[in-house]
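Data block below; observations after.
Removed from the display is one protein chain of the complex; every other protein chain stays in position.
Order as written gives the chain letters A and B; numbering starts at 1 within each chain.
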Amino acid sequence: MSFILFAAESTEEAANPILPVANEIFWGAVAFFSLWALVKFVLLPPVLKVMNERDARIQADLDAAEVARSRAGSAASEVSDQLVDVRAEAAQVVDAARAEAEAERATLISAAESDVAALKADAEAEIAEARAAAMSGLGPQVAELAAGAASKVMDRQVPLSSAQPVVDRYLNNPN
Amino acid sequence: MSVLANTAAQAIELAAEAGDADAAKATAGASSAGFAYGLAAIGPGIGIGYLVGQAVQAMARQPEAAGQVQTTMFLGIAFTEALALIGFVVFILLKFA
Partner (left out) sequence: MNALLLFAAEEEGGGGLEFPPIENLVEWPAYFGEGTIFEFNKIGLISLLALIIPTIMFLASKKELVPSGLQNIVESIVDFVDKQVILSAIGPEGRKYMPLLLSIFLFVFFGNIFEVIPTFQMPANARMANPLILALVAWVTFIAVGIKAQGFGGFMKSSLFPPGVPKALMPLVSLIEFISTFLLRPFGLAVRLFANMLAGHILLVTFGVLCIAVWKASPLVILEPLTFATLVGLTGFEVMVSLIQAFVFSLLTAVYISLSRSAHH
């Protein structure tokens, strides 16, 4: 209760605590309008200037980075283009080499085949020769044998000279 | 609340009986000042609670809009709070002026 009485006492001399007081308005106005003027003309412009400069700088850096990135991107696409070209070229080279190898192989094979054919022909010729030789060597003996066999069968002497042409004809034309 | 009102009324009666008009006035002022502020605080209390709750919900749903929501929230609080503050001014006026 004591403080209520105290307050009641002091209301008589004191002004309303809510109403503004002239001297405080005066000093407040002086301070605020000075601050406003100072901020407007002295304090703020350099700060804003440096902040804008920094923003511009950062923006420029970002732009440069963007440009560099797009350049890097185009370089990369160029490289990949080149890579595609190189791959195509390599494929072409490989194809050409393959075709060449194929052709060489074909020629080699055909050469080998012709060699083989020649050898075969030689061998056949040799065989035929050998056979002919054998045949020709066989003739007198066969004639002798035939003549002997005929003599035995007919009980009379068959002259070799008459057997010889028959045998030769037979041997030369066995069918 | 009625108990409080009764005690306040009793205090005023007591002061009036004692023949001290100023004290009676001061007591009446003090008790009604308490009522004024208490009543003035209810609405804005609910209002600010609801407002901030909704703002938190909005920020949770859209965290990327948090800055905008926050600014609007402070604006809303400022307007809602003004009612409580007028109640406070009335309190000061009743109590001290």
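The rule is simple: contacts are C-beta pairs under 8 Å (C-beta built on N, C-alpha and C of every residue); 3 or more make two chains touch, one makes a residue touch a chain.
This structure is a prediction, so every number in the text was calculated from the model and none was measured.
One of A:51, A:75, A:88 or A:133 touches the chain omitted from the figure, and that residue is A:51. What chain B contributes to its contact with the hidden chain is residues 67-68, 71, 74-75, 77-79, 81-82, 85-86, 88-89, 92, 95-96. Residues of chain A that touch the chain left out of view are 2-3, 6-7, 10, 14, 17-32, 34-36, 38-40, 42-44, 46-51, 53-54, 57.
Please note the rule applied: only the chains that are shown with their structure count from here on.
Centroid to centroid, with C-alpha atoms defining each point, chain A and chain B lie 80 Å apart.
Per the touch definition, chain A reaches chain B in the complex via residues 4-5, 7-8, 11, 16-18.
Those residues of chain B whose C-beta lies close enough to touch chain A in the complex are 22-23, 25-27, 30, 89, 92-93, 95-97.
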